[in-house]
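A protein chain is absent from this complex, but the other protein chains hold their places.
As written, the chains take the letters A and B, and residue 1 is the first residue of each chain.
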Amino acid sequence: MKNKENILLDIKDLHVWYRVYGGYLKVLNGVHLMVREGERVGLVGEAGCGKTTTMKSILQILPPGDFHIPQGQIFYKGQDVLKMSFKELQRLRSREVAMIFQDPTTALNPVFIIGTQIGDVIKYSSAFEENEHKETIKEQSIKALKEVYLPDPERMRINYPFQLSGGMRQRVCIAMAISSPRNLLIADEPGTSLDVTIQDQIMRLLNEIVEKRKTSIILITHSLGVAKEMTDRIYVMYAGTIVETATPEVLFKNPVHPYTKGLLASVPKISGGGIAKGIPGKLPSYLNPPSGCRFQPRCEQESPICSEKPPQLFEIEKDHLVACNLTQR
Amino acid sequence: MKQATNNEILKIEKLKKYFHIGKDKKGPIYVRAVDGVDLNIKYGETLGLVGESGSGKSTIAYTVVGMYRPTSGQILFKGKNIGMEASRRSLSSKKEIQIVFQDPGSSLNPRQTIEQILALPFRIHTHMPKRQFREKMVELLEKVELSPDYLYKSPPSIGGGEKQMVAVARAMASNPSLIVLDEPTSALDVSVQAKIINKLMDLQKEMHLTYLFITHDLSLMRNVANRIAIMYLGKICEVAEAVTFFEKPLHPYTQMLISSVPVITEEEKKLKPKKVISIGEIPSPVNIPPGCSFHLRCPYKMSICSKVDPEMIEVSSGHIVRCHLFAKLENKKQERSDWCEEESAIY
Partner (left out) sequence: MINSNLPNNSIAISLVKPKSIFWLNLGKNWYRFSRNTLSIVGLVIVAGLIISAIFAPWITPYPEHAGPFVDFDNTGQSPSLQHLCGTDNMGRDIFSRIIFAFRGALIMAVVVLAIAVPPGVLLGLTAGYFQNTWIDAVIMRITDIFLSVPPLILALAIAAMLKPTLMNAMIAVTVMWWPWYTRLVYGMASSVSNEYFVIAADLTGASKFHILFREILPNCLSPVFTKMALDVGWVILIGASLSFVGLGEQPPIPALGQMVSDGSRYMPTFWWMTIFPALAIVLAILGFNLLGDGLRDMFEKGVE
C-alpha cells in the first residue's frame, strides 16, 4: 500500500571522498536528499557536481578501494545502505532499486541479444523468490518490451543492440528496469544522447510508467525544462552539496540561492531575449575545496561568514529549503 | 550557374552528398545525407541550421569546411567555387573558413599542450617569426577569457567549457571570415553554454565574423541566429528570420519540433504551437520515402504528399517553406481546396 507520506529514501549528510594523487577529491560534502513513496524527484546540476556519484552511492556501485565515505547515512526503508551486508545489497539492487543509465549504447552488452539481457535481469531479480520456469522468463521479457511500446516485441527480443536506434535502446533499458516491480527508479539523464523529439517520447513514457505503478523516481537532468515538466520536487546541486530544493512552481518563480538564480537566467528562452551572462568562474577544485560555502568564489554576494561556515539547508517557506548563509530569515 | 550576390559570403546550390554503402539487387545503395539543398549566408549574420540526427545538417557543415567532396551541386565562398576536399583547396580558403566541433574532448589533441595546439594555425597561415607566436597566443587566450598559464596545460586537465574555448581560439587564430560551429555547446551545461555563447556573440561583432551555427536546441537557436533553416532527411523544410520562425512556424515538422521543446516560463508556454505528437521513429536516410520525405510522420498528410516532392515556396519575404500545404502560389493543383481547410486547421 503506497502512501505518499512514507519516506522511501533518505540520504543524510553524505560525504564521499575519492583518492587520487595528492590527496582526496572531496566530491560530496554533505548531501541531503529525500524521496517519498510514489514521488518524482528531480536532481539538477552541472557536469561534475556529484549527481552520478550520489546515485552510485545509493546502490553502492562506486569502484571499491578508491572511494571513501567518511560520514553520512543512506536510509532506504529505514535501513542504512552503507551498513548493509552483501546479500542485503543484492536484494536492494535486484528487487528494490533500478538504475537507467545515461548512454543506452554502452548500457547494453553488444554481444548478447536483447532477450538474453532482459532475461538476465528478470532471472536475478527473482532469485529471492522461488525459481521461475524458463518459459515464464521469456514471457515476462516480452511483457516488459510491450510496456515500453516497442513494436513487435517477439521479433525485437532476438535483435542485437546495434540493430536498434538510440531511442529504442533507451526503451530497452527502461524495460529492463521495470521488468520486475521496483520501488525506486533512478534515471540518469535518460534522454540526453537522443534527439529532442525522441527525448520527449522517452520522458512521457517514463512519466506514464511512474504514474501507473506508483514507483518513485529520481530523475537526474541538466535540463531545467525537463525537470519542470517531469518532477514533483527538484533538488539543485552544486559542487557536492544541495543548495536548494522546492517544487518546480516555487523554484522557478522564487529562486533564492544565487546559483539557482544564475542557472535559471542562463537558460535560453524560445521567446527570445538573448542569453544572460552565465555564472562567472568555474567549479572549485575538489582537492582543495573552498572552506565554508563552496559557491562562495563565484557568488556575487560576499560576506566573511561565507568562507567560514558551510551553509546548512534550512526551510525558508513550506517545502522550500535553501543552503545559504545570507538568507537567514 | 548563378553568381553570388555581393552580400553573400557563402552560397550553396543544389548541394547533394550521397555516401555509397553497398549494393543490393536493384543497384548501389546510397545514404542520401544531403539531397538537394540551396542555402546562402550573408556577411556578418548567424545562420542557424536545425534538425535531428540524420537530417544532414552536420554533413552540410563538413562539406562546406572541406571534409567531404560534394556529390553534385556547388558551393561558392566569396564568389569562388570551393566544392572540393580541403586538400585540394587553396590555402586562403582554408584560412578563411574554420570549424568548431561538437565534442571538445576529441577536437583537441590530448598529447599536446595548448601552446602547440594554437601554434599550428599561426605557423601555417601567418608569416610571423616563431618568437612572436607566444605574444599572439596570449592575446588570443585573453580574447576567450583564459589566463596565459593555460598555454602549458594539456586538454585532459581542463574542463569541457574551457576546452571548447580553446577550440574557438584555435578557430580564430587564422583570422577567418566564416566559422562553422557544429553543436558547440551541446555537450556542456547551461551556465557554461551561456558564457561561451556570449563570448561568441561578442567576438562576432569585434572581428566581423559570419557564423554557420548548427544545433538541435531550438531555444538556443532563437537567441543566437538571425535566420534559421530547418532540415529533415537531407532537405530543407523551412527558412525564416528567427522571430518569424517561432511566432509563425509553417512547416508541420517545424511545429512538431517547437512543440516538443521543454520550457520553463509561462510566456514561452503561450508561444508554443499546440502539441503535435511525434509519431514513430526517425526514418533512416537510406530508405527515404517517396514524395515528401516527411509524409510518414506528418499529421496533415494529403494524398499528393506521398507522390510528389514539394518545391520551395516563398510565402513572404525571406520566409520559404517546402510543403504542399502552401502550394497556393504554385500553378493549379487539384488539392487547393483541401489546402484551405488544412491551413485553418493549423492555426
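The rule is simple: a residue touches a chain if its C-beta (ideal position, glycine included) is under 8 Å from a C-beta of that chain, and two chains touch if they have at least 3 such contacts.
No experiment lies behind these values; they were computed from the predicted model shown.
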Candidate in contact with the missing chain, chosen from B:Lys25, B:Arg111 or B:Lys130: B:Arg111
Which candidate, B:Ser55, B:Thr71, B:Ser174 or B:Ser219, sits in contact with the chain we can't see? B:Ser174
Out of B:Leu15, B:Val34, B:Val50 or B:Val65, the sole contact with the unshown chain comes from B:Val65
I'm checking contacts with the chain that's been left out. Which of B:Asp103, B:Glu241 or B:Glu311 qualifies? B:Asp103
In subunit B, positions touching the absent partner: 65-67, 86-87, 91, 94-95, 98-99, 101, 103, 106-112, 116, 120-121, 124-125, 134-135, 138-139, 142, 148-149, 151-153, 156-157, 170, 174
If the hidden chain were put back, which residues of subunit A would touch it? 20-22
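FYI, only the chains that are shown with their structure count from here on.
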Distance between the CA centroids of subunit A and subunit B (whole Å) is 32
Contact footprint of subunit B on subunit A as seen in their complex: 46-48, 165-168, 195-201, 203, 222-226, 228-229, 252, 262-280, 282-283
Which of the residues in subunit B end up touching subunit A in this complex? 52-53, 159-162, 188-195, 197-198, 216-220, 222-224, 242-243, 246, 256-258, 260-265, 267-268, 271-272, 278, 281-282
